[in-house]
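Right, chain A next:
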Amino acid sequence: MNQRHHRHAWVRQRSRLAQAVGLGLVALIATAGCTGPVRSDGVYASKAAATAEAAASAVETAQLAVQEAAAGELFGRSLAQTLAEAASDAGDAQATFDAIQPPDRRSKVLRGQLDRLLTPAASVLADLRIAARWGDTAALPRLAAPLPKLAEEFQRFEEACR
Partner candidate 1 sequence: MRKLLEIALGVLTAIGGFVDIGDLVASTETGARFGLGLAWVVVVGVLGIIVYAEMAGRVASVSGRAVFDLVRERLGAGVGLLNLAASFFITLLTLAAEIGGVALSLQLATSVNYLLFVPIVGLLVWLVCWRVRFELMDNAVGLLGLALIVVAVAVWRAHPDWGAMLHSATHPVVPGTESHAAYWYFAIALLGSAMTPYEVFFFSSGAVEQRWTRSDLLVNRLNVYIGFPLGGLLALALMVAAALVLEPRGIDPSHLSQAALPTSLVLGKLGLALALLGFFACTSGAALETALSCGYSIAQYFGWPWGKLIKPARAPRFQLIVLVSIALGAGLVLTTLDPIKLTEYAIVLSAAALPLTYLPLLIVANDPAYLGDKVNSRLSNAIASAYLVVLVVASVATVPLMVVSKAGGG
Partner candidate 2 sequence: MRLSELLGAEVVDEHGHTVGKVHDVRLVQEGPRPGGAGPGLRVEGLLVGRRALGARFGFGRGADRGPWLLKALLGSAGHDGRYLPWGRIRSIQARQIRITGTAGDLPRPEPLGEVPLHREQTEGSWRVRR
Partner candidate 3 sequence: MAQRLDAALELLDRQLVDKDGQLAGKVDDLELTDPGDNPDPPDVTAILTGPAALAGRLHTPVGRWLAKAAARLLAPGHQQPSRVPLDQVEAVGASIQLKVAAGQLDAGAGEARARRLIGGIPGAGDAAQ
């Protein structure tokens, strides 16, 4: 019950022109969820917590999908799709967070800590995505082995930040 959730990954700034046009249409309402400049390290810490939370959600999703695939409960295509989305969610969360300028030295330390979790998580999720796309379902449980520990660490990090 101690998960935190966040939305920021959604509104990740993308450079595509088409996206800009679309965003413009809902600009008024969309401003509500933007990642703005960070003033105090408290705000930075809460953004770090939100990032950890999003990454944990992606990691848990991948874990659930792998567990279901191992039990033969998922189609290959759905599995590949689910894992691809988990990987891209984690990537989005990291990219959004990395784009925020840490306001002070303490924040920079925080950033380093979180990146040390985000990078391996992204790499594991990418490996899973690739294996699933190749149909290599047998390899998934082995590749997913680091996920429980990562999920736990994200959770601990998040609690420490709040």
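Selection rule, in plain terms: all candidates are chains of the complex that A comes from, given by their letters.
As a working rule, a residue touches a chain if its C-beta (ideal position, glycine included) is under 8 Å from a C-beta of that chain, and two chains touch if they have at least 3 such contacts; residues count from 1.
Computed from a predicted structure; not experimentally measured.
The candidate list 1, 2 or 3 contains one chain touching chain A in this complex, and it is 1. Chain contact summary for the complex, chain A toward candidate 1: residues 1-10, 14, 16, 18-19, 21-23, 25-26, 29-30, 32-33, 50, 53-54, 56-57, 60-61, 63-65, 67-68, 71-78, 80-82, 84-85, 89, 133, 151, 155.
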